[in-house]
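What follows is a set of notes on a single structure, which appears directly below.
Shown here is a partial selection of chains from the complex, left in place.
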């Protein structure tokens, strides 16, 4: 059905005896000259990032590194670790949880920002375009991804720092500005602050760096992956095997005890 | 924030010393009197199935039990197995693949059938309602879930047998009829046969049995889970560790070897 050798196609890595080329560059050159964040950029985007972006690329991946057991992925990973599996299996189960409601907002917010940017371009005036678009979006989707946080309702230190480093690294700032305008529009529409959260801030920075919105979840995986891994390790080393949920956390709300109807019995 | 004991709520199982109630029934009563398929029904739906449904419930879960390495979940599970992990980890990786394009059509088709049924009710005439709805759906979504198969283009034995058993077990047949009408409408619209496939047939039967469409993927997990598990075991026992993709299956299409630009060097 397929020609020889065309079953898998990849432009990421070439391998031969004693040689490994990642996006065309020798892996030892990357190890010698690039940071982890720059390597992340290269392996995803195919080209080297701007030299000035080194700090923001690492900061982007450090920003989401952990938030303790407040996030379900870490709780899940720790439960899985207690089942007596390999460290990587516990991590994988945590990573599996990073869906629509958990880090997935990066993806959604990036898409939102990219489309909104086009709208602003068409409309001309930032403020008006943003407000109109947010209104329309809220009507259709109910909420804008990347805004609002239960705990950090005010000044999430990660958001502030990420924006500061982004500016220091010479990013243009177009998407940062858009993000702040959306925040303003939301406050006006809702009548209360719905702050840019860490997902939204990571999304705005990722847009500045030119990442495809479909890479959004990978950014979070390699960021929160740090915390998920460290928590899994902590559970394996300090936790007890087969960690169960204590009785007092569970409320059974199902049917009371009942017998099988007589005609269901003895007929299997 | 929460009252004691309200953190987890569940209506599935109650446990105390020497007693386990599943949906209110003693587990030993289920072991004595129910089949696996009936237990699947009970644990998901909360009530016992009609006694006559025993055979169709098992057949539904057997229908998708394996399709060899033609499906990506099995290939994935076998590769993971070769990494030297627990059998359950290989199975989990395979199950993880059962998404939108792989078994996930059951979910989509169930939703489609349930909505179409309402349309038919409103419109009155089956044939017209189906054709109109399919046309509209194709326009919007491109394709109808649960129809078309690369290999079994004609008479998928699983589909035929599932429908036969469904009738023998006294299911009403409303969704089976709708499924066949959709097949007919698609043939007319497309000018070629796009047969009801196994996902679509399992969906139609699951609708007959009153399952929520959001349970669709669970049906496939416990069905194809059999094959994924058996293949993972076969790989662990007979395969070689670290199964790699042979060179001839891969075509590298990325950039040629290139040096890092001089200004990127020695500055880390």
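A and B are the chain letters, set down in written order, and residue numbers restart from 1 in every chain.
Please note the rule applied: a residue touches a chain if its C-beta (ideal position, glycine included) is under 8 Å from a C-beta of that chain, and two chains touch if they have at least 3 such contacts.
Predicted, not measured: the structure shown is a model, and the values here were computed from it.
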- How many copies of the chain make up the whole complex, given that 2 are shown? 4
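The working rule: only the chains that are shown with their structure count from here on.
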- Express in whole angstrom the distance between the two chain centres, defined as the mean CA positions of subunit A and subunit B. 27
- Task: Show which residues of subunit B lie in contact with subunit A when the two form their complex.
- Result: 4-14, 21, 23-26, 29, 32-35, 46, 48, 51, 85-86, 88-89, 92-93, 96, 245, 248-261, 263-268
